[in-house]
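Structure incoming, see below.
One chain of protein is taken out of this complex; the other chains stay put.
Coming up: subunit A.
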Amino acid sequence: MSTLLEVKNLKTHFFAKDKVLPVVDGVDFKVNKGETLAIVGESGSGKSITSLSIMGLVPKPGGKIVDGEINFDGKDLVQLSENQMYKVRGNEIAMIFQEPMSSLNPVLTIGEQITEVLIYHKKLSYKEARQKAIELLKIVGFARAEGILDDYPHRLSGGMRQRVMIAMAMSCDPKLLIADEPTTALDVTVQAQILELMKDLSKKFDSSIILITHDLGVVAELADRVIVMYTGQVVEESPIVSLFDEPLHPYTQGLLNSIPKIDEEVERLSSIGGNVPTPDSFPKGCRFSTRCPHVMQKCIDEQPELKEIKPGRKSRCFLHEEGVGS
């Protein structure tokens, strides 16, 4: 399998007054062709900013990629000019967002919003673009696609809008699709349909997916590999099956423990104690040291590195070195 995207030591910092907030602080990962990589983490772990960094859409003013490389299909996206990025965004890398209710422009018809991408990137005529839009809408599951074309977004339900977003994202046949919490705002039943659809489409279009989520259920459904992020860093990387079987990092263990299991009766749901530290108060040593049940003196003094523990599995924890822990 060849690599499509390789993110190396990505650092996206925000500058507020006299403070520097290292929201993404040295993230490394790879996405192979045709693969689905999930990025899991709590709110504030930097997963969304990582994806916006890839898109070149870090919120301005304030945010800036200060270091690192994003190698995508032979180009370093960090080095590309804004003019070159226009050709990548929406064309080679597409993105769908968390809020389908507000992510579509309320004053443009569905048709206009899909065709404009095709006309812009693929230089189709209006007629061809309309034809293609109908095809796309059929693929994402609209039976009466022609009718939807002239409708405005407010007439559609959340699930339907997310389908439209997916159709829009897939319209230029992107090599990489970034889905930022695509199902969070949807009903559980609709969630399953959307996930199923994304799975089918990634096969059909042979595109890679980066799936950003805090929902481990979604991860299990869709992903091949997982990276777990905490406070702007990757703390664990693993193929999907082994992550659930045997989580390496204490944070991942905590995450998995906090999912209620259907076959166990428990009085209280377990949770990880404490809160995610904010970017201006990250601990000096291991960033999880303030909440970790296995914390040692070394964890408070030094930052652990992300190291390969077993083939295909990486973790950022001192426990593995000492031979203690799991």
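Assume contacts are C-beta pairs under 8 Å (C-beta built on N, C-alpha and C of every residue); 3 or more make two chains touch, one makes a residue touch a chain; residues count from 1.
Throughout what follows, contacts and distances are computed from a predicted model.
UniProt records the chain missing from this view under the protein name "Peptide/nickel transport system permease protein", selected from "Peptide/nickel transport system permease protein", "Glutamine amidotransferase", "Sarcosine oxidase subunit alpha" or "Bifunctional protein PyrR".
Only one of A:124, A:168, A:228 or A:276 touches the absent chain when the whole complex is considered: A:168. The chain that is not drawn here is touched, among residues A:3, A:32 or A:91, by A:91. The chain not shown here is touched by just one of A:28, A:99 or A:246, and that residue is A:99. One chain of the complex is left out; on subunit A, the residues touching it are 55, 57, 85-91, 94-95, 97, 99, 102-109, 116-117, 120-121, 152, 154, 165, 168.
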